[in-house]
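With one protein chain removed, the remaining protein chains of the complex are shown where they sit.
Take a look at subunit A:
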Amino acid sequence: MTDKFDKVPGGPSVADAPVSKATTVAPETIKAIPVRHYGRWISGAVVLALLAALVYAFSQGNIQWQAVQDKLFDDTVLAGAGRTLMISVLAMVFGVILGVVLAVMRLSRNPVTSWVAWLYIWFFRGTPVYVQLLLWFNLALIFPVLNIPFIYKDEMTDVMTPFMCALLGLALNEAAYMAEIVRAGIQSVDEGQTEASHALGMTQAKTMRRVVLPQALRVIIPPTGNEFINMLKTSSLVYAVTYNELLRSTSQIGSTSYAVMEMLFVASIWYIVMTSVFSVGQYYLERRYARGSLRSLPLTPWQRVKVNLASFSNRPSGGVSA
């Protein structure tokens, strides 16, 4: 790692090369007066002033900050955040699995499976997820009894618990979006890759598993991460099917304790904590699957910190341009 920083322009590596004599005389470095960007100073000042006004407004607002602090780690709130996390993860897992199946169906040469997949995606992308949640919630109105012959029979209201409504609504909707993401990923892999793999004697299944999918993942993972972060937030809609996730549990405290806005702040804080944590996870996952597509991987933030520290200690000897 360190030799990268020891190389100084015009250092020993150049001296031992028998190049023309002109290069051995160090060129005079240009010392010009930089362009003054007055516009940047003005726009910066304006933005800071507006920001200050916003902070001031909040300081004058009738906000019980104590309530935010007290309820942030309240058991009910934590349980709600836990349920939000659980329903999001579960819906995402089922959504991804079903999405992969739909993508493969969509790309299949069988016209029936391809058409059915298209129909599914058309319906679930074409209707709002809120409406879909309510459809599951009210399913008992048209089908009072769930009857799968010889396998299962029960009252619909017993089957469609708030949890089931939330899971079905979110997962089935997500599957439609994931199907399109997976399909785009598979189609992004160059045809030459499939040909090379076939030419080596690999079957279609092996080609898909060993050659196409690993490369497709590089395209699939970034939007999937976005989908998951969206899911964390969209899960607040399951409020409507009376599932006690974060928004519902905070709102209930809010309406009984007359701290409506304060509890929405609490909810917002937990949402932003969860999305931030997963954004970091996504960064490292994307980095892992970028192998081979970049000549050298960009440094992680932590590696960058270490390099900056190293460059500080090297500064006296080296010519680090920061």
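Miscellaneous remarks
What we mean here is this: a contact is a pair of C-beta atoms (placed from the backbone, for glycine too) under 8 Å apart; a residue touches a chain by one contact, two chains touch by 3 or more; residues count from 1.
As a convention for this text, contacts and distances are computed from a predicted model.
Name of the non-displayed chain as stated in its UniProt record, restricted to "ABC transmembrane type-1 domain-containing protein", "Amino acid ABC transporter ATP-binding protein", "NADH-quinone oxidoreductase subunit D" or "Part of AAA domain-containing protein": "Amino acid ABC transporter ATP-binding protein". Among A:Gln132, A:Asn173 or A:Gln215, the one in contact with the hidden chain is A:Gln215.
Of the options A:His198, A:Lys233 or A:Arg287, the residue whose C-beta touches the omitted chain is A:His198. Residues 190, 192-193, 195-204, 206, 210-211, 214-215, 218, 291-295 are the ones on subunit A that touch the missing chain.
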